[in-house]
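After the structure tokens below, expect a handful of questions from me.
A protein chain is absent from this complex, but the other protein chains hold their places.
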Amino acid sequence: MNAIVKELEEFRTEVVSWLQANKPADPGFLLPQSFMEVGSDEQLDFLREWQHKVWNAGYLGMAWPREYGGQGVDPLYQSIVDQEMRRQAVPICFNVIGLGWAGPLINDIGTEEEKARYLKGILSAEDIWCQGFSEPDHGSDLGNARTRAERDGEDYRINGTKIWTTLGNYAKYMILLARTNPEAQRKYDGLSFFLAPMDVDGVDTQPIRKLTGEYGFTETFFTDARIPADCLMGAEGEGWKIAMKTLQYERGAEAGAAGGLAFVRIVIDDLLKELSTVTRAGQPLTQDPLMRDQLVQLIMEEKAISLGDKRAAIPALTNDFPFALPLSHKLRWTEYTRRMRQFAINAQGGDGALYVGDERARGGGFWQRAYLNSFSATIGGGTSQIQANIVAEHVLGLPK
Amino acid sequence: MNAIVKELEEFRTEVVSWLQANKPADPGFLLPQSFMEVGSDEQLDFLREWQHKVWNAGYLGMAWPREYGGQGVDPLYQSIVDQEMRRQAVPICFNVIGLGWAGPLINDIGTEEEKARYLKGILSAEDIWCQGFSEPDHGSDLGNARTRAERDGEDYRINGTKIWTTLGNYAKYMILLARTNPEAQRKYDGLSFFLAPMDVDGVDTQPIRKLTGEYGFTETFFTDARIPADCLMGAEGEGWKIAMKTLQYERGAEAGAAGGLAFVRIVIDDLLKELSTVTRAGQPLTQDPLMRDQLVQLIMEEKAISLGDKRAAIPALTNDFPFALPLSHKLRWTEYTRRMRQFAINAQGGDGALYVGDERARGGGFWQRAYLNSFSATIGGGTSQIQANIVAEHVLGLPK
Amino acid sequence: MSVLGNTAISFDDEQAMLLEYATNFCDAIGVAEIRARLEEPQPYPADTWQQIVELGWPGIGLPEDLGGSGIGISAAVPVIESMGKVLLGTPLMSSLLAAQLVLRADREAGESVVAALAGGAIGTVAALESEDWDTSAFTARVDANGQLSGAKRFVANGLAAQWIVAAVTDEHSKPALAVIDASRVPATNYRELTLIDLTQRAVDMSLDGLKATQVIRGPGVEAALRDYRLLGALLVAADATGAAASCLRSVVDYLTTRKQFDKLIGSYQALKHPSVEILNQVESSRSFIYHAATLVGAEALDRQAEVACRMAKAKATDTLAFAGDRAVQFHGGMGFTWDCDAQLYIRHAQWTQQQFGDAQHHRQALAPLLLDA
Partner (left out) sequence: MSVLGNTAISFDDEQAMLLEYATNFCDAIGVAEIRARLEEPQPYPADTWQQIVELGWPGIGLPEDLGGSGIGISAAVPVIESMGKVLLGTPLMSSLLAAQLVLRADREAGESVVAALAGGAIGTVAALESEDWDTSAFTARVDANGQLSGAKRFVANGLAAQWIVAAVTDEHSKPALAVIDASRVPATNYRELTLIDLTQRAVDMSLDGLKATQVIRGPGVEAALRDYRLLGALLVAADATGAAASCLRSVVDYLTTRKQFDKLIGSYQALKHPSVEILNQVESSRSFIYHAATLVGAEALDRQAEVACRMAKAKATDTLAFAGDRAVQFHGGMGFTWDCDAQLYIRHAQWTQQQFGDAQHHRQALAPLLLDA
């Protein structure tokens, strides 16, 4: 074993020990499985404390520069931490828009001053960030954003409404896509990108109650809100380009993100564990031939996605339909997830009618809530219908 | 029991006896299940003889006037015959375009001369009819038909190509939709309807081989073919209206059709019978829990369609989504049929790989051929995709 | 004989009038009224039950001499379907089923409770003891003195019910029905459930320390329990069919008003064709429930009626599950919110699936009826 491999192995051991020693006890309320599910102050406080602890231990933003709160080491270290956080099933690092969108962007194209001002607060969870891209009337149609940003002396004056602002009621900053030039020939060229403070006059957030009954998003109203002109990232008109750039960080620490566990993956093993105690017709459910067949199908579907992730890294096995695997991943995973969770409710028999809050609900109503929440992924970030269009057009070359 | 009911009962008994006494013996080759499947001379000769026999016995065109070969009785009698022909599983009355399209149309709006010229030959199977609506480049888009009919003295001169001409190579007459006025403002207004003879110069038919390997359709080429001007039905420009009118006769004898069994319905009972001798994992296939569940689902699907046909006649139970049942019937039945037949192949195990012509193929390869033929119904007469549009727009009021 | 068996549907003018009346009655309440009460103790307007009693609906399927309406239990199908359309979670279904259970088990012995239910007392049945729908032997017990023990789960309208009919095993190890006067049940015997479907109410319930007002025993009990389960399946199917039809309406309304990329989203086949699929499934469900309604009567349900009830349940709740799921998806971001009605349907779908067994449960019961005949 060469020295680097050995060092990484040792590092992994150290991380596992730390996580095992520091994994928080069950707080007695259901924890969010993603940053979009933070619906109460107690959840927020819990997650803020956890992220701060992870960062304090040196396990967050490891590849970011030391002077801005990082460790200045190779992103491989962060990837190891992220893997182990998933494996040890610790809570999420919830400041996702900061860690995975705004932070890496600032690291990439921000000024020194911006780096100094924003990065450490992102990692420590002191400064919560949110995203202002979607608008009420143009859900899937980002390029049509209508929120206006008008230059007025040393400020921009913002007017308009953003929706699906995750953590909007807790956030200090927003990455904001707004229209500076309504006359631009191509609608995309009229957009600009801002690092906007939320604590200015004229910014109001209205919590949105989700179909789960919980909160987690806001609608954000801008009414002549004034933000300093230096909040502009890049130049006017570059908003679309920069917004698209933020998407690349999704691929994790090695693409520039700070790292941290962004969401809890719910996998088939979780389902099998849950169903191991369910009976059907007096027998263990997992002995029912029809249930077995459905479980085998779900296992195969999840395994196919996992295998696809591996195969995607082998050029000789992906040149048949290039980009099919990465471009279809969201569609496949989110649709699989939705169906798996729906099945999980049904398979519970009578217990499937219970919900979060019932003391006898299996897993505290975990699957019921997870099914309802699954639509955030089949709708958000481009609905499954739009994802299918993207695959059809970009992989198969079918016409628009 | 009142007198009419009693008479009808007696008539039914008489029909059943006749059918049982006269049902032809198995000819040793697979018989067509619909008129679109007549692919060989031996099949044609067989079916022609059978139809002639049925007509001779007074069981075809019963509601048509006596002077034109009918019996002049209430259509109820014909409906009874049709029901019993299906029940007794006798061969089809294959001259379907004559019996169900051209004939009733001529009866409805034809002149006395036309009735005298055409009707009897339709019933006796002496004159075979075909339909010339579809064209190669506008399969689903009938209104765009390009075949030209130009008035030239006492004739029309026809130029163009029709496709999917069932029995085209055997037919004496075609009901033809052709464009008399290419300048009409609405494309539909430029179409006219003809009862066109096939045995004139300039009409050529080219057999089309189906995916089953058999024949049954032709492509029909018109090259300066001249047909007498009195072949025009109605007036010039009324072609679309008349073509639409022909569709109403589909509802059977009571809507004006001559009657007769137009196609063999393949139903779930046929499948259950076939599968009763198949083994899977050493057990009867019908004892396999997964197969049982799939069979139950198919039975339910077929039963739902049957029940829907009954419910469609009860206004109080259909005013919720008016016309949902009749407008969706084709889509539902043909798609069900396709899946049921596909299942039938699979369920046969190794035998599913055999085909018509193999002496050990189950039912002579019946199911394999039936599956491949099922696409004539999911594609022809408006593809399933177009049928779904029709239901969406006309029942649910969704936009085009 | 075809495996499809009986395919009759009959629906006379009287039933048509009842359907029309029930539709209008429920429409006048409307989904918005229900939505306003999701987190209230009672999920329907205060005066609704009294109106239902005045309409005589609790007497459906009960003999006139016991205060019943004299019309058959099949009349419950149009009424419950109409209620399903507005997600009206009144105790009518549980009351009707409690009365049918007692009536079919032993008409004579059950007279007084049937009469009370026919007159508008709220009733329910306590049958399940676990998440498994199939348990046919009850661990809950009644002794020779009517003293009860054990526990029951998923008792619909448990808190509202005045009469609870519990299925138990008696001192001879035979199934029996314990009729419990709720006014004598301590509050601590109930545990109200938190349901995914807020239009419904249910409890888990301990029978320990309770005494039955009356115990119905005898050979009729087992057959009555079977009929109860089948009629329960049918009525839930009717409810789900109504809900699925409304759910489809809400989807269609959205698809014909919402624009995206400058087009009404209803013009996209990706939304249009699945909407047609929902419609086709609703139509199938509706055919099944009215077919089953044609076959159920006062007598013990025969094989054809059993097939019909099970098919109705197997189809209708899957239909609502599909419709609710697609309704959330097709409403896009809006569908993900509490304020969109899609959440009501997707949640109600989970409830109806779990009542009286899901689609697979019934298909498994149908297999021998259809394939081993």
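The letters A, B and C name the chains in turn, as written, and every chain counts its residues from 1.
Please note the rule applied: contacts are C-beta pairs under 8 Å (C-beta built on N, C-alpha and C of every residue); 3 or more make two chains touch, one makes a residue touch a chain.
Keep in mind that this is a model prediction, so the values were computed, not measured.
Within the set B:Q71, B:Q88, B:S124 or B:Q342, the residue that contacts the chain not displayed is B:Q342.
For the options A:K6, A:R66, A:R186 or A:K310, the residue in contact with the chain missing from this view is A:K310. On the side of chain A, touch with the chain left out of the figure occurs at residues 267-269, 272, 286, 289, 292-293, 295-297, 299-304, 306-308, 310-311, 314, 316-317, 320-321, 324-325, 328, 331-332, 385, 388-389, 391-392, 395-400.
Interface with the hidden chain, as seen from chain C, comprises residues 268-270, 273.
Of the residues in chain B, those that touch the hidden partner chain are 134, 138-141, 163-164, 208-211, 213, 278-282, 290-291, 338, 342, 345-346, 348-361, 365, 368, 372, 375-376, 378-380, 383-385, 388-389.
Here, only the chains that are shown with their structure count from here on.
The mean-CA centres of chain A and chain B are about 56 angstrom from one another, to the nearest whole unit. The centroid of the Cα atoms in chain B and the matching centroid in chain C are 43 Å apart.
Chain A has residues 290 in contact with two or more other chains. Annotation for chain C: residues 360, 364 touch two or more other chains.
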